[in-house]
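Of the protein chains in this complex, all but one are displayed in their positions.
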Amino acid sequence: MNILRLDINGLLDCLSSWAGGQELYGPVKDGWRRISRDGLEAVVSIPPGAPKAPIKTFFLAQPETLFTFSARHGDDDAWIPTPPKEAPNRRVLFGVRPCDARSIALNSMPYRDDPYYQARMDKTAVVGLSCNETCSTCFCKSVGGSPYGTEGLDILLTKADGGFIAEVLTSKGEGLLEKGTGTPAGDGDMARLKALRDAAQAGTSDTQALSASFKAKNLMQLYNARLWQGLSEPCLNCGACTFLCPTCYCFDIQDEVVRQAGRRIRYWDSCMFPLFTLHASGHNPRGEKIKRVRNRFMHKLKYFTERFGALSCVGCGRCIRECPVNIDIREVIRDLLSVE
Amino acid sequence: MSDTNAKITEEIRAKARELLSSGEIAAFLGFTSGSLPMTTRPFVAKRPGDADKLIWNSFCVMNLANYLPALLESLEPPRGPKDPPPAGPLPKVGVVATGCCSRNIVVQMQERQVDRSRLVILGVSSRGMVDRKKVMAAAEGREPLKVEEGGHTLKVSGRDYELEIDRWSAVRDNCLTCAHNNPVISDYLIGPVSNRDVKDRFAQIEAIEAMPANARWKWFTDEIASCIRCYACRNACPLCYCPTCFVDDSRPQWVGKSTEPADTALFHILRAFHCAGRCTDCGACESACPMGIKMRLFTRKLSKDAFNLFGAEAGLDPQAQPPLATYRPDDPEEFLIVEEKK
Amino acid sequence: MTKNPYLPYPARIDDVAVETEDGNIKTFRIVFENERDRATWRHTPGQFAMLSIAGKGEIPIGIASSPTEEGFVLFTVNRAGVVTTALHQIEKGTRIGIRGPLGNGFPVDGAMRGKNILIIAGGFAFTTLRATLIYLLAHRANYGKITVVYGARTPGMLLYKDEFKAWQGLDGLDLNVTIDREAPGWSGLVGFVPTITERVAPSPENAAALICGPPIMIKFTMPPLEKIGWQDDQVYLSLENRMKCGLGVCGHCNVGPVYVCKNGPVFTREQVKKLPIEF
Partner (left out) sequence: MEDKNLQSGTNLAASPTANWEPRIVAFLCNWCSYAGADLAGVSRFQYPPNIRIIRVPCSGRVSANMILDALKAGADGVLVSGCHPGDCHYISGNLHARRRFGLLKNFLEFLGIEPGRINFSWVSASEGEQFSEVVKKVTGRVKALGPTRRLVKEIRID
């Protein structure tokens, strides 16, 4: 791993080259916007916390066209599926918070064999910005992340002493930097970085503690806990939490035909919606709101943890901030951990 | 908490405790405090002791009528689809209702979604609820860590900053033009009654109407561009109770599921249109929207036309018919193509 | 890039047979359009596939044919939703898509080998069990005695009537086909599946049971089996849930930590008992 020091002009040079050579995206206000060469200032100062729009948009396209087909009766190739010919564009995502970057790594576990997700991963470079300052809704540390975490990133930038310390983490990250970019980081920089990391971790226990606690809990005891009733009562059963969540990755598949052109798309779906589990017979295994609310949290905290060893939550706090009725996942975690 | 809110909170708690203790109601629907500044949670108190969790402030933005049909049903004894309705009176629910919430209860009564005899309504006159997004905008991107309500001010503070803003400047758009802030039906009235004189109720709509068609189309498409189709607007709405929403119909599928422009536009048009003549402008949709879409302007246009064309205002009279469920022989029809008989 | 698991193989409907008197259940014989796809297709009884009606969508359907029946794949489909309705309406020769095989299937070459087999089915849930039965019969030496209990509401609602006739009297095969109530022209067994099971169930000694049917049937079939000593880990059930991807990703079919499409659809009763009842 290569560590560099970059001053602000060095960073602007990098951004300028990325904006020119490929698609550059960065957090602007609440969303992820395409950044052009003459709009680089927009991403030079980024407010604390993750932007409202989730990073998953870049990997789980909304919608993703799985394939297209001709729906013209009589065509020889009518209904023959043709996968999209165009490969996804090369992209650099800049200013990605370590929590969001971690979500990319977590989602790539269930999507390990998914050609669409992997193709987008291949073509996307992720440049992170560590969090010297956090929000009141940030809780990455308690779910196994860190404000200086590097998981899922190609380069991590840390603001220090009027410039940036750049940790180049992958060969893709190496490839992003032109020769002669920045200067090798000095001992002072390394010490500074270590001090920031240590300070961020101070007072927190082992980062894997929470997933271990959840793995140790009995599944059906959590499932049958009393708390679900009160928790689900105010829930509107909308999909705001799921759709803004960077680690909610469920989808639905549907065919669309318009004027004899057809496609099969996959698009975000939410286990909060009654339709999610409805059988054609009318039977619905999660027909009641309480079951759907429970499934969302159980999936993040218990089911996913059992399958992949980590919680499916990166502590970005989006759901806490944007839930219309303020359902707070930190309280759910606290209450579930106290279930005996 | 301002003095008025503190007093209302105390009265709500006392009444809820009394009703729950006496057994008159089985559950009381109100608000409790949230985990972040400027948030509240709808809350169902079932024991007299729960009443102390109830609160009242300027951030009670969800419409509690939305929860009533399901809450009432959950209190009925379980029965199969073919079993006869239970004999004797069914358990009652107490609910805090502002002007708009009470009007939505009236709409639900008109549409046979709730039974008035099972409700004990604690009416509260609304001073206008505060729009969290407006306060955030005033804080210019700095996170508010504490928001205190004074009589006419909001004191906002966070890391390294403090600021005082005029409360009215942060009140939700719908509350600014609300002409029915007092409950239209209630069993008990709590707190002071206010009589606001509102002019220009539809000024926002008239401003849009005055724009050229292309500009209106741009306004509409820009407004909904950030929609993520989470349906928070629909689910926060007390009018939306269809067992299968048009969005979920598959035979035929009226609206595509993607966030492509045509799909999103159709969703918003049809959602708003389903509320035509029934919307009380409670603003829950906008308050619920995580993306800050001002979809209230769509329903407001329909309210304006229903008022001007049919003289209808939603939720004022339990005996009245919703305007689209009735007609008058002389309803306006200037929009029709007329061909003279030759 | 590895093979795209979302792309269906083009196939054609080679034959359609109406199975039941109400016309709501049909069996479709599907042949692959590309020889390569036909040659590489391998499935295990109990697995399912996604059938595509382009423009309408995809549905998971249990494979009704045994891997020993070569050259085609059979699906017996109940008309219920958008896609199955469209499938019921299309004609012989029409192109459809097929994606799979998916899921785990019955352990015909694992835990079931060398054992006596009890097959219990109700209604149209016999489909993957038909695949299994044909497979067992084709590898007769690998299994002990086979007992089948199959029930439907009326004689007209029984699947694969001709085949049942052909299986009658085969050595080591005890067929018990029953209908719920007496019906004119029916001389076979009468009574619900649990009742018949109680009468004919073999000893659990060196045996495995496969049960498919409506939840209510499974619920009442278990007590008589338990009474004579059947254990939960000897009983295989096949779960159904709404599915979209069939690959254990999309989340629709999850029941607790398992995905019915990937970890199932076949589970032992012991496994099922540890799951939330969300199927």
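We call the chains A, B and C, going by the order they appear; numbering starts again at 1 in every chain.
In this section, a residue touches a chain if its C-beta (ideal position, glycine included) is under 8 Å from a C-beta of that chain, and two chains touch if they have at least 3 such contacts.
Model, not experiment: these values are computed from the prediction.
Note that the undisplayed chain, when the full complex is considered, contacts A, B. The chain that is not drawn here is touched, among residues B:P86, B:G150 or B:P332, by B:P332. When you scan B:D131, B:E149, B:D263 or B:E313 for touch with the missing chain, the hit is B:D263. Not every partner is drawn; the one left out touches chain B at residues 205, 208-209, 213-221, 246, 251-252, 254, 256, 260, 262-263, 265-266, 269-270, 272-273, 276-277, 298, 301-302, 305-306, 309-310, 323-327, 329, 331-333, 335-339, 341-342.
Residues of chain A that touch the chain left out of the display are 68, 70, 82, 84-86, 256-263.
Keep this in mind: only the chains that are shown with their structure count from here on.
For the pair chain A and chain C, the distance between mean C-alpha positions equals 39 Å.
Here the CA centre of chain A is 32 Å from the CA centre of chain B. Computed centre separation for the pair chain B/chain C is 50 angstrom, with centres defined by C-alpha atoms. In chain B, no position touches at least two other chains. Shown for chain C are the residues in touch with two or more other chains, namely 81. Interface residues of chain C facing chain A in the complex, by the touch rule stated above, are 1-2, 4-8, 10, 52, 54-58, 80-81, 84, 95-97, 240-242, 244-245, 247-252, 254-257, 274, 276-279.
Chain A contributes residues 66-67, 69, 71, 78-81, 83, 110-111, 113-116, 118-119, 219-220, 223, 249-255, 257, 262, 264, 266, 269, 271, 276-281, 285-286, 291, 295, 298-299, 302-303, 306-307 to its touches with chain C in the complex. Remark: chain B residues 34-36, 39-44, 62, 66-67, 70, 141, 143, 145, 159, 226, 228-232, 234-236, 248, 256-260, 287-292 touch chain A in the complex.
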